[in-house]
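Below are the structure tokens for one structure; questions will follow.
Excluded from the complex is one protein chain; the other protein chains are retained at their positions.
The letters A, B and C name the chains in turn, as written, and every chain counts its residues from 1.
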Amino acid sequence: MNKPRLDREVIAMRVANELADGDYVNLGIGMPTLVSQFVPEGRTVIYHSESGVLNYGPLEAEGKADVDLINAGGQFLLPVPGMAFFNAAEAFAMIRGGYIDVSVLGAFQVSERGDLANWMLRDRGTGNIGGAMDLAAGAKRMIVAMEHTDTQGGPKIVRQCSFPLTGRGCVSLIVTDVAVIEVTPSGLLLKEVAPGWTAEDVQEITEPTLRIDAGLREIAL
Amino acid sequence: MNKPRLDREVIAMRVANELADGDYVNLGIGMPTLVSQFVPEGRTVIYHSESGVLNYGPLEAEGKADVDLINAGGQFLLPVPGMAFFNAAEAFAMIRGGYIDVSVLGAFQVSERGDLANWMLRDRGTGNIGGAMDLAAGAKRMIVAMEHTDTQGGPKIVRQCSFPLTGRGCVSLIVTDVAVIEVTPSGLLLKEVAPGWTAEDVQEITEPTLRIDAGLREIAL
Amino acid sequence: MPVDKVVQSFAQAVEDVPNGAVIMMDGFGGAGGMPQQLILALRDQGARELTIISNTGGLVGFGVIAGQPSVTHGILIESGQVKRVIASFPVSRSPSQPNPFELAYNRGEVDVEVVPQGTLAERIRAGGAGIAAFYTLTGVGTDAAEAKETRTIDGRDYLMEYALTADYAFIRASKADHRGNLVYRGTSRNFNQLMAAAARLTIAEVDEIVEPGRLDPEAVITPGVYVNRLVKR
Partner (left out) sequence: MPVDKVVQSFAQAVEDVPNGAVIMMDGFGGAGGMPQQLILALRDQGARELTIISNTGGLVGFGVIAGQPSVTHGILIESGQVKRVIASFPVSRSPSQPNPFELAYNRGEVDVEVVPQGTLAERIRAGGAGIAAFYTLTGVGTDAAEAKETRTIDGRDYLMEYALTADYAFIRASKADHRGNLVYRGTSRNFNQLMAAAARLTIAEVDEIVEPGRLDPEAVITPGVYVNRLVKR
């Protein structure tokens, strides 16, 4: 498919639309981090990081880096009123305890049952689990934000993950550069497509069969 | 035995002698609480309470009671420099984690193997466990401070506890109003007696057979 | 969850507590950590068949502590609203002066599970942390081990204990900001911090509510994520 795809910012914008006023949200390393820039006006989202902070501000961008104020990706943050700091056990107690309303993560693969693989490439021999397995197990809702296909053009939405799993049946929604797909008990439901894309276009680069939502529409921001 | 017995303050004084400079110490409700008044000059003992405080000061005695500064017995404390507050899970993590050097508790019964019974009188139907079982399991060293006999004159140091146990083999030293007895792998070792008391006098009101320490002496303060 | 968690009255804060609810409340040993206004409001609200998880069984009903009038969950036992207590220190220290819990227990009106205090704290902590069960040193070889799994790990025996969770936690804190971040005073932190995380719905009774930014983020003990409703005394 050589039709134009959405860029990372637009994917992040679409994910941001899923966040409700008052949600406690954990954003993973990479594209998910961008989401905080696009939360619609009038909604207050409270960010959680495994580094041990709740309600942090935007990424630091003016050279005022404080090594004692970072997110899980090691990026520097700005302080905001109402923050709280805590240790790693507490950071993950919040996750496993069901206090994170939405987790946004990147992925290598997502299966049609919502299995997530995002931590290890087998040929590397080892990898970084980080907090992803905890989020997969504990977050109330998990949104995957990723490119629809891998660097070779192969599908990342697959019948069964071939990479080591991060969690089983944990993904609720997949937002890619060409589609928005909901994981339902009866399989994957295509809900939105990128401008110029048809359901058939998306199916072509997706391994499992997609059901098409009756209200299928263009991705709305 | 109608010979004169030591009063509570003297028992507390004898126990206080066991505390070393820099020890972290937990004092139980009742007689053990008195111990802090008698720590020898030049030794700094740091007190821990299950109420969630480390390094508290003496009992409040001048009507300046602060309901937010209590020990495990609900007695009001005075603040001192160097205190730290923490929650109940942390208070007991310290105990089970082996950070309490000495625990001083009262007892209904102590067995010859160092079993402790101090929480429940069977005819009451229920009782207060409090922190005693945790201290029995976790403290590095447990000293029991008690009267040698019960209100009917019966022995409280017994072959086998008849009251529900607080912990097995947890007691190291028994300080009573007539004797100081060490719990050793080969049974109870009588080390000190109250003024005017003989080893035979003590044995008469003690159920298990006492071994007599070669250096048996009068209780020294 | 609303971003601003302030509720206007104690009555409103507890109005949805149903019959049969499981409620955690601190009151370690005195007046300090006790959510006294929430308890009074619950007595007036009238929910019955409650299970109370607390360190004590309610030391006294009404009383005076340090010169201040004081209320514990003993008043909920006196009013017949409680069917079960999970506690470490359920009865009074002196058998000759029974507390409301012991009187109700002796009449067969209320059931009790007595738990070692550290195990109670750890079970509540586990309940808030997605830990279903754990192995602890405490209680091995005692009645507390009855009907429990014992397991030898690295040559030492441990008891398996299950997490405790609740429908509600009634929390007593010192200050809050509007987002529900809480600070406590002294030893009144105790079980409050743990319970705030272990209940599906946490209501905090506080002396003062300030704007976000007015609490030192290094000294916030209960992050706002755990708190659903805030009421000022």
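Brief remarks follow.
Convention: contacts are C-beta pairs under 8 Å (C-beta built on N, C-alpha and C of every residue); 3 or more make two chains touch, one makes a residue touch a chain.
Keep in mind it's a predicted model, so treat the numbers as computed, not measured.
Touch, as defined at the top, links the missing chain to these shown chains in the whole complex: A, B, C.
If you put the hidden chain back, the residue from A:T33, A:T149 or A:T166 that touches it is A:T166. Contact with the undisplayed chain is limited, among A:N128, A:S162, A:T184 or A:T209, to A:N128. When the whole complex is considered, the residue among C:L50, C:A126, C:A144 or C:I209 that touches the unshown chain is C:A126.
Contact with the chain not shown here comes from a single listed residue; of B:P4, B:G97 or B:G125, that residue is B:G97. Across the interface with the omitted chain, subunit A contributes residues 29, 49-53, 65-74, 76, 85-89, 91-93, 95-96, 120-121, 124-134, 136-138, 164-168. Against the chain not displayed here, subunit B makes contact via residues 21-24, 44, 46, 48, 54-55, 79-86, 89-90, 92-99, 137-138. Residues touching the missing chain, restricted to subunit C, are 122, 126, 129-138, 151, 153-154, 156, 158, 162, 183-186, 216-219, 221 (touch as defined at the top).
Just so we're on the same page, only the chains that are shown with their structure count from here on.
Between the chains B-C lie more C-beta contact pairs than between any other two chains.
Farthest from subunit B, judged by the mean position of CA atoms in each chain, is A. Here the CA centre of subunit A is 36 Å from the CA centre of subunit C. Note on chain placement: the centre of subunit B and the centre of subunit C lie 29 Å apart, centres being C-alpha means. In this assembly, the C-alpha centroid of subunit A lies 56 Å from the C-alpha centroid of subunit B. The residues of subunit C that reach two or more other chains are 125, listed in rising order.
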